[in-house]
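Removed from the display is one protein chain of the complex; every other protein chain stays in position.
Chains here go by letter, A, B and C, matching the order in which they are written, and residues are numbered from 1 within each.
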C-alpha cells in the first residue's frame, strides 16, 4: 500500500518498523475522500495522484499507519490533513465501524489486496470533505472524479494493490456503484 | 411513535392514511441529532421536548413518515428541517445503511418498540448537525445532553415507545454507551 | 421488483394493495442467498431463474413484502422458504441492520432501482443457506454462481430493475467484488 512517509516523530525507528513488518500485521487506515450534496449523496470521489520514477501515473486512496497510543479517528484526521492539507475540513465518521476491512497481504492472491512490504490490515472509512484540498507534497495531486468515472476502467487500471477494488466497495456502500 | 404533523401536502388524505395504518407497515425514519468534535467523537445528543396536555414532559428523537416518491435521504432532510429549523445544517449520511431498523408494533412486547396507532418500520440514522437549531413549533424545544446523561435514568424515563432503547443503540453504535 | 405471489392470506385485498401502491412507499425485503465455507467466505451466490412468456430468461434475488404485524426477520424467513423450499436452512442475520436499503421508484432514474408498479423500499440482507434448495414453483429454478460469475456481464444483463447493482453491492459488502 503506497503512502507518504510519516512526517511526525514516530515511536519506531525505521529499522524497528522494518523488523515488525515481517512479523506481525500492521494496523492501517484507508480513507475515501468524497464530496456530498445537501442530501448526503456522493457527487465525487477524490483520488491522490502520484508520478513514479518512470513517469507512470498511479492513483491512490488516503492511507497510513495507526501509531502507538493513537486513536483510529485521530489517525484518520492526521493522514487526511497530511494528504489533503489543513483546510480540507474532513468530517470524520461518528461511528468507529469501518465500511470494510482491507487485508493487504505480502503474498498476492490471498485476498484482493496486496502490499509487497508487509501484512497491513486497514480499517476503511468514507470521509466527506467540505473544504479546500491542497495536497501538501510535490509528488501528489488530488483529482475529483464522478462515481461513474471512479468505477470505470481508466481510473481502475491506474490503481494498485487492490485499491481499485476497495474504491468500488466504497461506492457500493454509498449506493453509487451502478 | 410521536411526531409532528406533516405540514407539506401529502399524497394521502387523513382518512386514507388511517385506513392504511391498520393494514400494512408504514415506512418511517428516525434521526438522532448529535454534535461532534473535530475527530468525529459525539459530544452531545439533541432531544426534542414535548409538554403533554397534562403537563407531563416527554423527550423524543426526530421521526416522520417517508412519503410516496420521496427518497429516504430526502425524508431525513425534510424531517430534520421541520424539527430543528432551516439552519441546523444536518449532515445526512452518505450511505443509505441505517445503524438499525426499529419496528414499532401496535401490540406491546413483540419488539422493544411500540406505537399504538400503527405498525411503523423506521430506518434509524445518526445525524451530526453543525448549525443553529431552532425548533419551529411552539410545543417543541431541543435540549442537548451529554452521552452519559442521554443514557441515564432521568432522560430514559422521559422517552416513550422504546425510543430510549433506540437512543442507547445509537450511543452504542458511536462508541459512547459506557 | 418481480416476486412470486404471496401465498399466505394477506391483510390487504388485491384492490386495496393496488390503491396503496400508488399512494405510499411499500416495505420490502431483498435476500441474497449465499453458500459460505467454514471461515465465512462466500463461495457462491444463488439466483432465482424465471422464464418469461416470450421465453426470455431473467434472474432475480429473493424479494417480497413485509406484512402488517410481521417482523422483518419473519418476512425474510417466509420469503426464503417460499422461494427456496422448506429445507434450505437459511441463517437469518442476528442484527436487523441491512447491508443497504434499495429504493425502487416507479420513475426510472431517480435511484438505480426501478419498479414500474410501485415505490418499494427494500431492506437488503445477505443470508447464508446451508441446506438443500428446492424452488417450490414451476416457473422458478435456483442456480448457484461464483462471485466472479455473479458480477460478470452475462448474469448482470439477465437481471432487471437494478437487482444486478444490488447484487454487486452485496458482493462488495462481503469482500467478493474484485
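In this section, a residue touches a chain if its C-beta (ideal position, glycine included) is under 8 Å from a C-beta of that chain, and two chains touch if they have at least 3 such contacts.
Computed from a predicted model, the values in this text were never measured in an experiment.
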Residue among A:77, A:123 or A:171 touching the omitted chain: A:123
Chain not shown, touching residues in chain A: 11-12, 16, 20, 22-27, 65-72, 95-101, 103, 105-107, 110-111, 119, 121, 123
Absent-chain interface as seen on chain B, which is shown: 100, 111-112, 165, 168-169, 172-173, 175, 177-178
Chain C residues touching the omitted chain (full complex): 34, 36, 38-42, 71, 73-74, 76-77, 91-97, 99, 126, 128, 173-175
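Convention: only the chains that are shown with their structure count from here on.
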Maximum centroid distance from chain B, chain identifier (CA atoms): A
Multi-chain contact residues (two or more partners), chain C: 100, 111
